[in-house]
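Left out: one protein chain. Kept in place: all the others.
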Amino acid sequence: MIRLSANPAIDTVIKLVAVAMLMFAFVFVVMVPLYNVLCDALGINGKTNGQAYTSAQSGVDESRTVTIQFVATKNDGMPWAFSPSHTMMEVHPGAVNDTVFLARNPLPKAMVAQAIPSISPARAVEYFHKTECFCFRQQPLDGETSAELPLQFIVDRDLPRDIGTITLSYTIFDVTEMAGAAVVAR
Amino acid sequence: MGDHHHGPAKGLGRWLFTTNHKDIGTMYLWFSFAMFILGGFFAMIIRAELFQPGLQLVEPEFFNQMTTLHGLIMVFGAIMPSFVGLANWLIPMMIGAPDMALPRMNNWSFWILPPTFLLLASTLFMEGGAPQAGWTFYAPLSTTYAGPSVTYFIFCIHVLGLSSIMGSINIIATVMNMRAPGMTYMKMPLFVWTWLITAFLLVAVMPVLAGAVTMMLMDVHFGTSFFSAAGGGDPVLFQHVFWFFGHPEVYIIILPAFGVVSQIIPAFSRKPLFGYDSMVYATASIAFLSFIVWAHHMYTVGMPVAGELFFMYATMLIAVPTGVKVFNWVSTMWRGALTFETPMLFCIGFLILFTIGGFTGLMLSIAPADFQYHDSYFVVAHFHYVMVAGAVFSMTAAIYFWLPKWCGRMYNETMGKTHFWISFIGFNLTFFPQHFVGLAGMPRRIPDYALQFADFNMMSSIGAFIYGASQILFLYNVIATIVAGKPVSDKKVWEGAEGLEWTVATPAPYHTFETPPKIDPAHAHS
Partner (left out) sequence: MGFKAKRLCKLALGPVLLLMSVIAMAAGGEVSGINMSPGGTTVGREVYDLHMIILIICIVIGVAVFGVMFYSIFYHRKSRGVTPATFHESTKVEIAWTVVPFVILVAMAVPATKTLLQIYNNDDAELDVLVTGYQWKWKYEYLNKSGENVSFFSNLRTPQSEIHNSESKGEYYLLEVDEPLVLPVDTKVRFLLTANDVIHSWWVPSLAVKRDAIPGFINEVWTKANEIGIYRGQCAELCGRNHGFMPIVVNVVSKEDYAKWFSQKQSEAAQIKELMAQTFTLDQLMERGKVVYDSNCLACHGANGEGGVGKPIAGSAVATGDIGHHLDIGINGVPGTAMQAFGGQLNDVDMAAVITYQRNAFGNNMGDTIQPIDVYNHKKG
């Protein structure tokens, strides 16, 4: 053992204070990032990563169809109208599919929203690729206007055969305050 | 560090500036008892409201403040400081040290506690009331949806954590550096061992709790989104961080209790502790396992099945070392020469009731069954069996056991036994029926309930009042002993007691072991 002080008690104290400080840092530099990595890897909470999928699929698997359910939820205090244009889609794995979500800001002021995706079952997360999604960034909307929010996705050809239905849920949050004036002004 | 050869200073200054481990231990014990009464008072309000269905006494938001403060005060204000107090009094005497390694830090770690709890209790009178998200304060109820008191609450948790960490560092430094010559690790009394392991747990996890509340603070005031989905965070992350602290915390509370029981049962069995080595190893394995089972508190959050299975198996494993401990205690009693003074009665009470709590703990570890038990009164019953019958009963036993040594006066045995029986009956009447209502579907933390739960809740409330009242008897007995108890002068107050603390004069002088005692190398651990 390295001695950090001639006084053995002080030596113990220094080491233990270091341990305590490391454990405090551990929360921020290990636990939080590790949790996010695990979420991505295991699909915890059906969380998907925020990046567009860029790889290509080797053709379309016409032999089977997968049902995609769309669900829209508004978080507390979010006054927008927000709903999928189709509640359900039948798609082939490997094919590129497009749909839109409809949003309307009924208030007379500009607002910014952030949609948070969540996929169920969690096992399906790694096989559901979004090539374009309104959830990748915050969505500003002027007062009393509507918008079609686009979503483009591919279901992976390797999706396990026993998964017949994938539910994609978006919860929309009011982040006007968080986004600050810059985005509103845009 | 002052002059060692005088007695205590006079007046208030003695207590404010003392660096004497016995004085500080005494202050910790009185403070924790005061908190026990306060937290108990909140429990009485809860049980009074739940006496019958309907809202009678308090409004739901106040009820939630009561459950939250009851939990926080009992865990952080009553149980933890009481064992720190016991450690202060006993560890130097048990290992033959003149005092704690860091006497001045010892003073600070105590004196930051009372103002902190005063602040925490004062949140009751703030606008929006005291914290009301439960002692587990899950986000976002405790962040986005909390009142202004959350900031004070976070500050309080930080200070409590600091106090615990300082106390633990002191204990570790004392045990590692201040043992009398010949007092090897495997000769230390089990109470010292369990506290050493507990102190390491505290140093490891209190900073994690500090991290959790720091993230809350940043979410509330500085616009981060650790626990809010809107900014890319996740409320479930809070639960993971909290329980990464919270599960070891449960063992922080119970391990010193194991230590106390391991001192007292041999004394009244007049027979050495059975399986000392395995006790040490079992304690260490429980401490290790406590770091890899946290998510069994969160089976219902929707973890992947692989995670559920891992945490289920790991949790079930804890039954093995815990079982070893219970078997060892029973074997210690086996073929001893037993007597049943008050400390022993409380230890036997501990043994029975803690084992029941352990069984329900095992049941709770089974994930599919836990989907039914989770957040029901079954859980409330379970953790009160381990917290109250485990920690509080053993603490009570410890007071009766060592009080004569501390003050040189014997408590009233009849009153002590009466206290035990009233406590034992009151406790079981309170918490045993809670298993039933939990299994029948009553969720925890509700101020009002469906009619089918009425009978058992009334029983439970009556039991709680009985248990609460029995503590007044306890308080009276302790004060009467200190003021006018029958003087005792035997060094060994109890016939079967073993250990260095029983080799000093009774009452224990203000300074003990200023020259290290001689440890008989052949002498087994006590």
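Per-chain residue numbering starts at 1, and chain names A and B are given in the order in which the chains are listed.
In the analysis below, contacts are C-beta pairs under 8 Å (C-beta built on N, C-alpha and C of every residue); 3 or more make two chains touch, one makes a residue touch a chain.
Please read all numbers here as calculations on a predicted model, not as lab measurements.
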Across A:V17, A:L42, A:V71 or A:M178, the one contacting the chain not displayed is A:V71
Which of these touches the unseen chain: B:I24, B:A97, B:L273 or B:V380? B:L273
From the listed residues B:L16, B:M186 or B:L309, report the one that touches the chain absent from this view. B:L309
Going by the contact rule already stated, which one of B:S122, B:T184 or B:Q372 would touch the omitted chain in the full complex? B:Q372
Would you indicate which residue among B:A130, B:V150, B:M215 or B:V236 is in contact with the undisplayed chain? B:V236
For review purposes, identify every residue of subunit B that touches the missing chain, sorted by number. 53-56, 60-61, 64, 132-134, 138, 140-141, 144-145, 228-230, 234-236, 269-278, 300-302, 305, 308-309, 312-313, 316-317, 319-320, 323-324, 326-327, 330-331, 333-340, 345, 348, 351-352, 355-356, 359-360, 362-363, 366-369, 371-372, 374-376, 417, 421, 424-425, 428, 432, 436-437, 439-441, 443-453, 456, 524
Across the whole complex, the chain not displayed is touched by subunit A residues 45-47, 69, 71, 73-79, 81, 87-88, 106-108, 116, 118-121, 144, 162-165, 167, 169, 171, 173
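Everything that follows uses one rule, which is that only the chains that are shown with their structure count from here on.
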How many angstrom lie between the centres of subunit A and subunit B, each centre taken as the mean Cα position? 41
Which stretch or stretches of subunit A touch subunit B in the complex? 8-9, 12-13, 16-17, 19-21, 23-24, 26-28, 31-32, 35, 39, 42-45, 47, 50, 75, 114, 116, 122, 171, 173-175, 178
What does subunit B use to touch subunit A in their complex? 101-102, 165, 168-169, 172-174, 176-178, 203-208, 210-212, 214-215, 223, 225-226, 229-232, 234, 236-237, 240-241, 244, 302-304, 306-307
